[in-house]
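One structure coming up, written as structure tokens, with questions to follow.
Heads up, one of the protein chains got dropped from this complex, but the rest are sitting where they should.
Letters are used for the chains, namely A and B, taken in the order the chains are written, and counting of residues starts over at 1 for each.
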Amino acid sequence: MLETLNQPAYLHFVITVGAFVLFAIGLIGVLSKKNLFKIFLSFSIIESSLFLFFIGNHYEVGKRAPIVADGVTTFDHQMVDPVPQAMILTTIVIGIAVLALGLSYVVCYYRLSGHTRIDKMDELGDAS
Amino acid sequence: MFSFAITPLGNLFFGMSVVVFVSLLFAGGRRGEWLWYVLLLGSLGLVFYADDLVTLFIGWEIMSWSSYFLIARRASSATLQKYIVFNLAAAFALLGALVLIYGAEGSVAYVAIDLSTLAPSHRIAIALLLFGTLFIKSGIVPFHYWVVDTYAQADERFSTVLSAIISKVGIFLFILFFVRFLPAELLPKGLFVLLAWLGVITSIIATFKAIDEDEPKRLLAYSSIAQVGYIITVIALLTNSALEAALYHAVIHTFVKLLLFVNVAAILHTTGRNTFSTLGGLMNTYLLNFLLLVIGIIALAGVPLLGGFSSKFLIYTTLLEAHQGLLLAAVMFSSASAFLYCYKLVYGIYLGQPTHDPEVSAPGRIPWGYYVPQVVGAALLLILGALPGAIVPYVNTILEDLSLAPVMDGGATVLATPFASFNGLVIWEAFVGIFLLILLGFLLLKNRSTRPRDRYDISYCGEVPRPDVNLHYGYGMGRELIRIGGIRTILTHHAHALWGRVIVVAGDGSHLIQRLYSLTAQNIAWLFVAFVTALLYLEVH
Partner (left out) sequence: MSLLLLIALPLIASFLMPFYRRFLRPVTLGLDLGLVGLVYAFYGQLPVQEMVSFSSPLSIAFRLDTASYFFVALFVGIRLFDSMYRLREAADPSYFIVGNLFLVGVLGLVLSADIFNLYIFFEIASISAYIFTAMKQDQQGYAGAITYMIVGGIASIFLLLAIMLIYLHLGYLTLSAIGAGFHTLDASMQRLILILLFVGFGIKAEIFPLNLWVADIYQAAPIRVDALFSSMLSKAYLFLFFHLVYLLHPDPASLRFLTVIGLVSFAVAELSALRSRNLKRIFAYSTLGQLGVAFAALASTDPMIIAGALFLIGAHSVAKVLLFFGLDALEEASGSVQVEAFATFRSPFLLTVFAIGFLSILGIPPLAGFIAKLTILEGFAATGYFWVVGSILFVSLIEATYFFRILSKRAHAEKTVEISLSSGRMILLGLLAAGLIILGIFPGEAMAFCTHAAQIFLSGVPHV
């Protein structure tokens, strides 16, 4: 019975649902957590859900990674589409860079303000 | 990009501007101001000689902001703000009309404009936008909010320009559009009836406000509004004689206000006081100025002898000719009431008891430059009084240029319309004769036992006033008017109540929206999610 899950349609459905749940978890974190660290981590969760969604939807059971090595010299149909892999790799790098930048700003902000709560960030606005 | 045409109409208005500007050159002024005046005169040239709407609009806008910088030195922030916002509103309404015409015609050149094929709603929209410009520029109630403070706080040269020239630019625009591009038969008649009544109501309200004023410059500002109100009332009839009457009155009013503003400015400049209650009894000290003022108010009141009569005569005959009895009555009521503020002007400053303020009573010297504009104005008014037909040929040329049939006629001394005519020179002879007789009698019968009296030398009235009681009649003149029903309404209601509310409402709205822009990132995220959900919902349904 579990064999049916190997069919692309089912597999992709399960992955999509899983990614959606992960996305929802991240979104709820972004919208409801007050701690800046948790908010940035929630962003990271959302991004992971997107990666999972994209890679998973281009994966079919039995296909190989699109890596030209170990005697393999050309791309063939037994490999998964290389473009999503390349895209996701790039996106992961960007995501990590942004996350690192964000967290370091949170640290800097904490040093100056003494808190990391988003609802206490009232430095900016027409009143000030 | 710019295109120009020399037209008689443009010549008349620009000629008046040049006369006013040049004569004001003598009446003092700061260094560095001339740049703005040159810019202003240039922009007026653009407006009056433009041959396409864009040139007209560019001139109009330069006129607005160069005036702003001229006022900026003296006026308060609030006044400046009022001035520029109202005038830009006028300019934007004009831009709206311009753009609508372009949208319909595909061109902005005057020759290409033919609005007779336009949809009626389109024409009405253009007319209403132009009315908006006219209302603001000419200070129709309640758009007069900016006028009085601006006139009062601008320096005296510039208030003269505002009253003498800038207040007429709206009239020029009206003639240009509603005679040349959008003749009355293309529009519902009701619009112009409304305009005529708005003009006369404005003039009545402004007249009573003027009587109630304590500052000569504010009084003159209200008087300006009232006089332009007459012009609007008569021009809204859009007959050929109405056009002539309006042009005639515009010319007269320009020179009357040139004279009066500079006259008052000279006194304010010399004495350093700017209210009637602190002035008074200055006739002997400034006799020449006094005589010039008398000439000015005679012309302003429209009494025979001076040019003012000719233009009032034309206004009345035009209204009679058009069978507008009610309008005529209203205009006459307003003109008759205008005597009161004319009287207040001359009484408050020159007659009555001298103040006990030694600085004011001390004889000062008015710089000679202040007499130049006054003499120019007075001379033109005297000439037009004796020779009322002198400018008729010119006004007729303007009508012919606009392809209308002139109606005025007569030689230099006679002003004739199909309805009535009078001979200015005969009136002059009669008046001068009578005046000389009275003067003779006065000199013969004058009580030689008079002695100079002190301000408080009225103890025979039964009570001795304290020194702090202001006895000057100019101080309280007009106060009794508040007891009269309708006039009380006029005097106790101010445009500020209306516009102040508008400002408050806009400010509240602004604060409300500002709070949106000060949300924390998380609340913004919530709003984004809500927005996306709303979009998805809308797309699904």
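Keep this in mind: a contact is a pair of C-beta atoms (placed from the backbone, for glycine too) under 8 Å apart; a residue touches a chain by one contact, two chains touch by 3 or more.
Predicted, not measured: the structure shown is a model, and the values here were computed from it.
Within the set B:61, B:156 or B:213, the residue that contacts the chain not displayed is B:61.
Note on the undisplayed chain: of the listed residues B:329, B:379, B:426 or B:532, the one touching it is B:532.
Checked against the full complex, the one of B:5, B:288, B:329 or B:524 touching the unshown chain is B:524. Mapped onto chain B, contacts with the missing chain fall at residues 1, 54, 57-58, 61-62, 65, 68, 72, 75-78, 80-81, 84-85, 88-89, 92-93, 95-96, 99-100, 102-104, 106, 125, 506-507, 509-511, 513-514, 516-522, 524-525, 527-528, 531-532, 535-536, 539.
Even with one chain removed from view, chain A keeps its contact list with that chain: residues 30, 36, 39-40, 43, 46-47, 50, 53-54, 57-58, 82-84, 86-87, 90-91, 94, 97-98, 101-102, 105-106, 108-109, 112-113, 118, 121, 123-126, 128.
Convention: only the chains that are shown with their structure count from here on.
Within the complex formed with chain B, the residues of chain A that make contact are 27, 30-31, 34, 39, 118-119, 121-122, 124-127.
Interface of chain B with chain A (complex): residues 514-515, 517-518, 520-522, 525-526, 529.
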